[in-house]
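With one protein chain removed, the remaining protein chains of the complex are shown where they sit.
The block that comes next holds chain A.
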Amino acid sequence: MPYRCGTMGDMPSALPDGEPVPDDGALPAQALTGAADRPLGFYLHVPYCATRCGYCDFNTYTATELRGTGGVLASRDNYADTLIDEVRLARKVLGDDPREVRTVFVGGGTPTLLAADDLVRMLGAIRDEFGLAADAEVTTEANPESVDPSYLATLRAGGYNRISFGMQSARQHVLRVLDRTHTPGRPEACVAEARAAGFEHVNLDLIYGTPGESDDDWRASLEAALGAGPDHVSAYALIVEEGTQLARRIRRGEIPMTDDDVHADRYLIADEVMTAAGYDWYEVSNWATSPSARCLHNELYWRGADWWGAGPGAHSHVGGVRWWNVKHPGAYAAALAGGRSPGAGRELLSEEDRRVERILLELRLREGVPLDLLRPEGLRASRRARSDGLLEQEPYDAGRAVLTLRGRLLADAVVRDLVD
């Protein structure tokens, strides 16, 4: 997966194949059985960026106006209204589902390219249609260069209580390779501004393994990030995705490709520095100062809960039905303007699909996977992984497969064996 500006939403550039979504977006009846026992979250996608970063292959656009079919104009200025239309569609589709919304996450793109009032209105629509839980977690991603104290204050007053800044690196030369425009030091300042504005939870996103980055550069970035005092840090290995500017530059030999072993070393450094500073891993790429500092919204993804993803290309999941919206903002706006669901395709997960997804997602978590989810073959593989030092002994004895530090670096290989 690529790393992306903004970072934490859910918007890979290519959509899967699937069956069509009905025009009214209706879900099969079984999707809502037992819904009351599952938390419900909202992801809101903002597909705009000021510039496109060289490593980004996500569904984001630098133009402020995009024309859809039938001449419908999708512009940054009316984007919030379009998205609110989908929130209302969600209300219709979910019918008399009584659930309040537990988490909202605004990602992109660069959500903070919209006016703060727009972000507040989008959240307001969710509150109006569904109601927000009293302790709801409401996050937005933010670009360090596009926020200031008054912007932050507006968000906070409008109900946002968590903010995630794309810091990536503390080193100028690393930021340059990534095409990031902010100046070193600015993200750390943002953390202070967010705290001052009353944000309870603040995250910094980091990228390691950028070509040209040294171990020391990475340590410096980690220390700068932790020094700013966020309660949550995400650290991702840079992945060079085909079709990006960065991939072209590497292919032409302008910059070197980072070796997987270097990625492994950087990950070890990250875990060491963060653990020492009191940040514990709770997912392969995420660290938090306490259980309450974890990102609840992301935990919905990882634990198979329900979420509605609104916006072009956004993915949703309700009760074993997963669907995704059309990618282009113009087509997206045109669908909603015509009273149709912007859903481009969907899949109905089989029992086995859901079992496999649980293993591949939950194994990435500190709590791990219950061993009773495994079949005999997978169980045998888990014993091998345990004796190879990829799974922790103590939780294993208590019936859970939990990755060791080395196991985290080989999580995908372990998953491949465990799903057998």
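Criterion: a contact is a pair of C-beta atoms (placed from the backbone, for glycine too) under 8 Å apart; a residue touches a chain by one contact, two chains touch by 3 or more; residues count from 1.
Just so it is clear, contacts and distances are computed from a predicted model.
Engineer: What protein name does the UniProt record of the undisplayed chain give, "ATP synthase subunit a", "Cell division ATP-binding protein FtsE", "ABC transporter permease" or "Elongation factor 4"?
Structural biologist: So, among "ATP synthase subunit a", "Cell division ATP-binding protein FtsE", "ABC transporter permease" or "Elongation factor 4", the name matching the hidden chain's UniProt entry is "Elongation factor 4".
Engineer: Among A:47, A:187, A:211 or A:309, which residue is in touch with the absent chain?
Structural biologist: Of these options, the touching residue for the absent chain is A:309.
Engineer: Tell me which residue among A:115, A:250 or A:410 touches the hidden chain in the full complex.
Structural biologist: With A:115, A:250 or A:410 as choices, the missing chain is touched by A:410.
Engineer: For the chain left out of this view, which of A:249, A:263, A:366 or A:386 touches it?
Structural biologist: A:263
Engineer: For the chain not shown, which residue from A:244, A:298 or A:341 touches it across the whole complex?
Structural biologist: Of these options, the touching residue for the absent chain is A:298.
Engineer: Counting contacts across the full complex, list the positions on chain A that touch the omitted chain.
Structural biologist: So the residues of chain A touching the missing chain come out as 1, 3, 8-12, 14, 16, 43, 236-237, 239, 260-261, 263-264, 267, 284-285, 298, 301-302, 307, 309, 313-317, 322, 324, 347, 353, 356-357, 360-361, 364, 388, 390, 406, 408-413, 415-416, 419.
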